[in-house]
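Encoded as structure tokens, the structure appears first; notes follow it.
Removed from the display is one protein chain of the complex; every other protein chain stays in position.
Let's look at chain A:
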Amino acid sequence: MHRRTMLKAGLAAAALPATARAQGRDLTVVSWGGAYQDAQREVFFRPFQQQTRNRMLEETWDGGIGVLRSRIASGANTWDVVQVESEELLIGADEGLFEPLDWAAIGGRDAYIPEAYSEHGVGAILYSFILAYDRARLAQGPTGWADFFDTRRFPGKRGLRKGPKTTLEIALMADGVPAAEVYQVLGTPAGVDRAFRKLDSVKADLAWFERGAQPPQWLAAGEVTMTVAYNGRISAANASDGRNFAIVWQNNIFTLDTWVIMKGSPNKARALEFLRFVGRPEIQAALPPRIPYGVTAKGVNERLPAEVLPNLPTAPQNIQTALQLNDRFWLDNLDRLTQRFNTWVSR
């Protein structure tokens, strides 16, 4: 959610007027708006319309499973393809809000990276929670989460996202738990205790951000020595504000946004055609140079300019040690761990 404030920097206008609709309606694609959807329009929407000579509409939304739920419940759903966050994908699939995806029609599972697969959708972009610091202030920067907790070598405040999600994973990885075992350990009471003990060791030096815009601001102002941040925010600060922030990709935590087809869509065939189009590596390769998110088709990396790839969550060296955010775990445990986190943080 926090990521979106940036994406919504500008108002995305519907690309085409809604007049002249044939019987039925045009394919309607819904995304997050802002700079992100502007890039999608250039890379996906316009070329798709030109190539297929078919009209399509675009809309924007702010997320929230309730929106999708009420659209299906009211029977007046006008959306066909929607980009959703991983949690909405999980809940919506549970509740039957999405069509099961015909993978053969969009090129087959093998055409995509394994993380992009789900029964009801295909991954659209990857983004990561990474460790960032300012090269202008720190010549010898941290190299991993263990350094995040090393206040002797790196004195000063460090920024973390206010909430247990990502925070507990980071604490465990800093404490030596391999990425592959993080959720297994976190699933036990002893594992949760271990994560909080690790956080306890630097508690006085932690600053908690609640909005995605805060970490780059804090880094720029020297409020924090290093901070957890969204990779896109840090790249954007470097590109547009002339900053020299460094990203540590070691054990970054990534998650995906996914394209889904709404249940009962009358444009299912065209929706699949659209997903097939935006799933082609030569098409996807145009997105990351415009906005620093990873894409999901195999064979994109080879097509990217050399200076773009190292800043993406999907670069081989970046994804190698990465941990995928486990939404099923958080769906079940968020209430309990949030209560514990709030108790701990406000002591």
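For this structure, a couple of remarks:
Keep this in mind: a contact is a pair of C-beta atoms (placed from the backbone, for glycine too) under 8 Å apart; a residue touches a chain by one contact, two chains touch by 3 or more; residues count from 1.
We take it that contacts and distances are computed from a predicted model.
Missing chain, UniProt protein name, picked from "Xanthine dehydrogenase family protein subunit M", "Cytochrome aa3 subunit 2", "ABC transporter permease" or "MaoC family dehydratase": "ABC transporter permease". Contact with the undisplayed chain is limited, among A:38, A:59, A:150 or A:223, to A:223.
For the options A:97, A:195, A:219 or A:256, the residue in contact with the chain missing from this view is A:97.
The chain that is not drawn here is touched, among residues A:136, A:239 or A:331, by A:331. Within the entire complex, the positions of chain A that touch the omitted partner chain are 65, 69-74, 91, 94-97, 162, 196, 207-208, 221-223, 328, 331-336, 338-340, 342-347.
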